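Data first, discussion second: the structure below is written as structure tokens.
One protein chain is absent from this view; the other protein chains keep their places.
Order as written gives the chain letters A, B and C; numbering starts at 1 within each chain.
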Amino acid sequence: MKLIKPLIRKANYYETDQMGIIHHSNYIRWFEEARVDFMEQVGFGYDKSVLKGIDFALTGLSCEYKSMVRFGETVQIKASITALTNARMYVTYEVRDYKTGELHTTGETRHCFWDSERKRPVSLKKALPELYNLFKNTMV
Amino acid sequence: MKLIKPLIRKANYYETDQMGIIHHSNYIRWFEEARVDFMEQVGFGYDKSVLKGIDFALTGLSCEYKSMVRFGETVQIKASITALTNARMYVTYEVRDYKTGELHTTGETRHCFWDSERKRPVSLKKALPELYNLFKNTMV
Amino acid sequence: MKLIKPLIRKANYYETDQMGIIHHSNYIRWFEEARVDFMEQVGFGYDKSVLKGIDFALTGLSCEYKSMVRFGETVQIKASITALTNARMYVTYEVRDYKTGELHTTGETRHCFWDSERKRPVSLKKALPELYNLFKNTMV
Partner (left out) sequence: MKLIKPLIRKANYYETDQMGIIHHSNYIRWFEEARVDFMEQVGFGYDKSVLKGIDFALTGLSCEYKSMVRFGETVQIKASITALTNARMYVTYEVRDYKTGELHTTGETRHCFWDSERKRPVSLKKALPELYNLFKNTMV
């Protein structure tokens, strides 16, 4: 089993809003950063899968806000695949303070696999079995 | 009952991503635009409620992506309060093509009311009964 | 001569930063909105020029900040072509308060015309004389 490390990053000034906290829309972008990093750690970058003709269409997402992040704080963002079928994938996220481990945000993104040439859903297991197995290998 | 009109806006070039579509994180921002516009139509702007010491803390959100929006397309974003208690509010959203009415995205944001002075949850009904009633009046 | 009207838009909550003002990077995006609107008013949308094989590569920009814009304020953004040669175009911008006319920001973007097929600079006058003349017609 492949262990995936959380992405470490700082909260940027331009990500704050007038409440003095990171604007809620930015966590959705942080999830994407963690997802991209996840694929690199798996050894099959997002670019590579696109080159092979597979996109990860986003079909839905959710996010729960527990406590706020402020400018200059360092967070760790953990992405985990929680469900993987031939056609679909669920990824969950936890954003925590890097130092204290305090939980800031949890979230989920839902994806289906998409043939970027023929513009239709595709079975990842058939189209890219190597990536399918690499993904499976990160799941408990 | 007060009828709330959808917000009309164009998809901006800087909101696209390399797939040639509006990046999914921007819909979360569009929801906020529609929420702010909703409050103005109600006759009690977001600024005013903050001045009165009440914030709308975001506790969670979700978004479902049905079909893509592209640069230059005009969308209508309908916000509706679907639940309102003393302490909490749920708002749902529909993003549709302005011309065809095609449904692009649905979503929900969940809020609790927050005393911006004393930094604790507050009953909107007690703290700002006028706004509570204006909100109630938009619900079917 | 074609008179171009300023773009009217509101400053969004998600565009603020923790200083309680619109973050400086957003004005660059507002310039783009005004530029896109300019082309629509001219009668030759940005999409159409891309379809005809011409891109407006951005080669440089500048921005001067005079006074701040806050959430909820309405601004007018005036775009004007100040220089147009076969190969290059300069556009200047003024962001003003919609009500008072107070000047918030001035800026400039510099573009060259680009053949999107052959990936090389191109003469707009030769490649799209219609658009070249429409642009010329907005200049004093």
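In this text, a contact is a pair of C-beta atoms (placed from the backbone, for glycine too) under 8 Å apart; a residue touches a chain by one contact, two chains touch by 3 or more.
Just so you know, these numbers come straight off a predicted model, no measurement behind them.
Residue A:N12 is the one among A:N12, A:S67, A:T85 or A:N137 that touches the chain not shown.
Here one chain is not drawn; of C:M19, C:L51 or C:A83, the residue touching it is C:M19.
If you put the hidden chain back, the residue from A:M19, A:V36 or A:A127 that touches it is A:V36. Annotation for chain A: contacts to the undisplayed chain at residues 12-14, 29, 32-33, 36, 45-47, 71-72.
Although one chain is not shown, part of chain B still touches it, namely residues 13-14, 16-21, 23, 25, 71. In the full complex, chain C touches the hidden chain at residues 19, 24-26, 28-29, 32, 55, 57-65.
Definition applied: only the chains that are shown with their structure count from here on.
Here B is the chain whose Cα centre lies closest to the centre of all protein Cα atoms. In whole angstrom, the spacing between the mean C-alpha positions of chain B and chain C is 29.
Mean C-alpha position of chain A lies 25 Å from that of chain B. Between chain A and chain C, the centres computed from C-alpha atoms are 35 Å apart. Chain contacts: chain B has residues 29, 32 touching two or more partner chains.
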